[in-house]
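A protein chain is absent from this complex, but the other protein chains hold their places.
Presenting subunit A:
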Amino acid sequence: MSIVLPPSSGIGRCYAKAAKSIRLIRHGCTNRPFYHISVIHRKRPNSLPVIEQLGSYDPMPNINNEKLVALNFERLKYWLGKGAHVTNPVGELLGLAGFFPIHPRSYMTAWRNRQTERENLAKQEAENQEKAATS
């Protein structure tokens, strides 16, 4: 009897010359995202079986305020060596992990977040001053 693998474990057919892509594939349910980091043909939709799963990413922080990412670096290196394309979200994760250089989009997000924080702070201060002036 052969073992029946779930589609995420990589039962998709692999065409040697077709372009591959390493991307996040959503596996959670409604309002609860959970991603697999998988290799799949670049022109295939995410709903099809993947060639290989390389890891997982849980974007919802756990009770210790941590987001967990698992990566099979050995297989990742193999697929990168085969010339697989890495999508932006995966590139960002790999940058944060110290495997790639930090993705430019990560810097942009960080910078924007800091800017919003500053603006919010300024707004709050202005409100406080107004309150103080009226009372």
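The criterion applied here is as follows: a residue touches a chain if its C-beta (ideal position, glycine included) is under 8 Å from a C-beta of that chain, and two chains touch if they have at least 3 such contacts; residues count from 1.
By our rule, contacts and distances are computed from a predicted model.
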**Fill in**
From "28S ribosomal protein S22, mitochondrial", "Negative regulator of systemic acquired resistance SNI1", "non-specific serine/threonine protein kinase" or "Peptidase C13 family", the UniProt protein name for the chain not displayed is "28S ribosomal protein S22, mitochondrial"
**Message:** One chain is left out of this view; which of A:Thr30, A:Ser47 or A:Asn65 touches it in the full complex?
**Reply:** A:Asn65
**Prompt:** Can you list where subunit A touches the absent chain?
**Reply:** 55, 61, 65-75, 93, 96-98, 102, 106-107, 109-111, 113-114, 117
